[in-house]
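Sharing a structure here in structure tokens format.
As you look at this complex, bear in mind that one protein chain is not there, while each of the others sits in place.
To keep things simple, chains are lettered A, B and C as they appear, and every chain counts its residues starting from 1.
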């Protein structure tokens, strides 16, 4: 597995820098004969693209995707799909300060220390712009899931916390999620968040967030044991998203506080199907799906690009200060939600193909 | 990457079931000319083995490791190391109940659903017994780290929470960790935990735990971007350990509540070296090490093998009840600490070799 | 992919040295519910083992295989199979000469140059003894093929040349192959070879051989394009066998001399099935099987362990001479035939599982 590649059977390799001419990815292992057009990908990219509200970066990128290979007469052929997204709004400005100074909380210092060179323009390879490729690849993964398990799998996400403000889970309403700029399932919280985040934005500050991603309609038996566990791969997937610092499945960190009686989901049958009385496990036991919803949460740290002046060092090793101006997100976690969904889709679709390899076709 | 294999350059493949004749692993990619004996591995296995206090499983396994290949005159040759640990205390008893009934919170149901067959004896392949192989492989990883960065890297772990009981971080004393059966760094907490866990044990119940693993002496620049991030691989590594439900790096889930000002670690220089005023990042920025301590936490759920009767279903789909008797851990998280250390060592050693591949030797 | 691992979905990792305590392998990705016993593997190992005629090494190894994991009630479980073969007849003798001097045509010098250390006892890791693990893994691959395509696939091999002596293809009779110690399909040639090779053996010399491996009953559509071509993987597989210097598919090197008219196999239909008038392609077009026999040939060089004194150098760089005594094969190519079959089975079974992953179940 390469550093820029994710997945085993269904896999994708991303490339490109924030202010280069384009970014993109190559998606391999796609089953043939799946209907696919650029629009199928574009709808997901549009949910992630910046500049859609005042709470995300004001960079204006149409994020228009082009498919350069792997389809013929609007169907996949089994050959690799090459997707390209041109960078349009990569402002040519003076990068002097970022070029020499290391922004605290950024990868500037570590990239320079590792490689001895760094494309500092807009964050280069370390920019969250790379996640557009993930969302594009995720759109393909959704198509793969739907081609093998038609109409069953649904992947959705929501922000359940922004900075110090959490939702009230009793207010959860899926239909609210698309109605506010925060992917917030709690209408009351969404209203409060607008004011809260507006202040953060005006202060030139930023806050973190927690995103929950839920996959429904997953058959029992997906995932592999030991080092191919579906929860282990989801942890890797989510933690690989820029700025993520924690990942939980089901009860997550709170499982530590529970007793065995509280934690283990009791089982029963209904119309001949095995059911669970609760879902503390988050839909995964022994790395393999139970058939319940797969529930994953991840925490995104506040973007480190803030207006406040911060102490740092420069390339020469001299101490200095830095204040990041520019078009940054007061809560970068908002745009991470579609990325989390994409990574969920990619893990599930890959596991589905791996399941077919070892076990054969799944019956539904 | 196979399901039973972990790592890219330095990698290992584990095999074996809980009640089979033996378990073991093959470790590949080991640099040549490293001094190695069975004792170098045994010392780490001895820290994980069961039956060392009344707070862990009473199964009596000497966990004696044999090296079958890959060394010559007590040095590694670059060929794969085959390690074998015989299963001694795999009691031949009546497995009738477990054979047919699915234990809630266990992988019994999901393995059967996936494979159509399940080695139910002692949990078979899904048993935490597999982690002995990880600890053995981890011992090799420590040797690799020490051969390339002599005397620098130190990996330690501690339990910071058992059930509802947390440590007081102000009491943290590394020297306490080995003095109590809980790897607890807080002498006061350790004392309380003894009584707390004794009650849990007597009740036939169980609780979860949070383990913190810390690696010191790590050079700046280890780790790779995007899908090879060191924190992403640590998340995968820890989540792959049996019963783990959450993983955090640095501030972890709490990073969501912070502002950008609070979160980004300011930088300065000291004797010409770059230093950080805090370590909210947990030693990783952009997937690459900062040179600070790498700090990872993971939550282990309570073992689902409890005395209390629980509702479940059997293989035929009929509803039934189950009560798990036998030699189980009131807090399986205790034995996860040495496993977490091993996984940390394995990720770091692999990344060190991968760094050499792309960049060349590291200077220290 | 590790150095000691072969295959993607169905894969195996070998370990062990010629004169260590044991050799073995771990086979991963095996579908569950396949009937398997040690005897299923032993029958193939018995065909490869040394000391069966005066034309192969006189080392006496029973090559008794043990399965340590991955089966339950005589069925595979989907967990990794660990196979171990003890080394019995690893004579403890004085290795002084081999320890210091580099045998021409052997890997002694290159291993030392690469690793700075070498287990010289019986060739260590570079010994053809490693191929016993391949044959054991190949037995599993045959089981996998037979479980998915019951009763169809047949893999056989034959020596078509020993030293300067070729068979007459018009004499080819499959039933002769098992009747002589050379796997020779031509009864007349076999008779001549006995005398020819007896002289080589008595002279303390050795000769090379060409082995042909044929797989029948293969469905059309196996194999993958570009870098996953089935012929490309067969080339890698055969060339990885000790002492192999050339690999051909179908017409092989002779294809260079043909015209397009001579080379391209014309197609027709018979009972609704697509057929070919010839098989110049060796059953592979564009890396994908045509449904015809897959025909691969490979050349094994003469073993370099010969009685004649040869000029060489020692570890100190001094010029010297060496004469290899001991139990070596006058034509090591004989024992390569079962190994070639095993590698064919392993490539085909792996490709079959990979096909299921991307395309779904194959209909037959």
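Basically, a contact is a pair of C-beta atoms (placed from the backbone, for glycine too) under 8 Å apart; a residue touches a chain by one contact, two chains touch by 3 or more.
All values derive from a computational prediction rather than experimental measurement.
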Sole residue of C:140, C:190, C:249 or C:294 that reaches the chain not shown, by the stated touch rule: C:249
Full-complex contact with the absent chain, from A:26, A:153 or A:214: A:26
Touching the absent chain when the full complex is considered, from C:33, C:187 or C:285: C:285
Residues belonging to chain C that touch the chain removed from view: 1-6, 8, 14, 102-107, 109-111, 113-115, 125-126, 130, 161-164, 200, 205-210, 220-229, 231-240, 245-269, 272, 274, 277, 280-282, 285-291, 297, 299-306, 308, 310-313, 317-319, 333, 355, 359
Residues from chain A at the interface with the omitted partner, ascending: 2-5, 11, 13-17, 20-24, 26, 28-29, 32-33, 68-70, 72, 75, 77-82, 84, 114-119, 124-125
On chain B, residues whose C-beta touches the chain left out of the figure: 9, 29-32, 78-79, 225, 353-354, 356-361
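One rule holds in what follows: only the chains that are shown with their structure count from here on.
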Centre distance in Å when chain A and chain C are each reduced to the mean of their C-alpha atoms: 46
Between chain B and chain C, centroid-to-centroid distance (C-alpha), Å: 39
Gap in Å, rounded to a whole number, between the CA centres of chain B and chain A: 26
Residues of chain C engaged with two or more neighbouring chains: 29, 32, 78-79
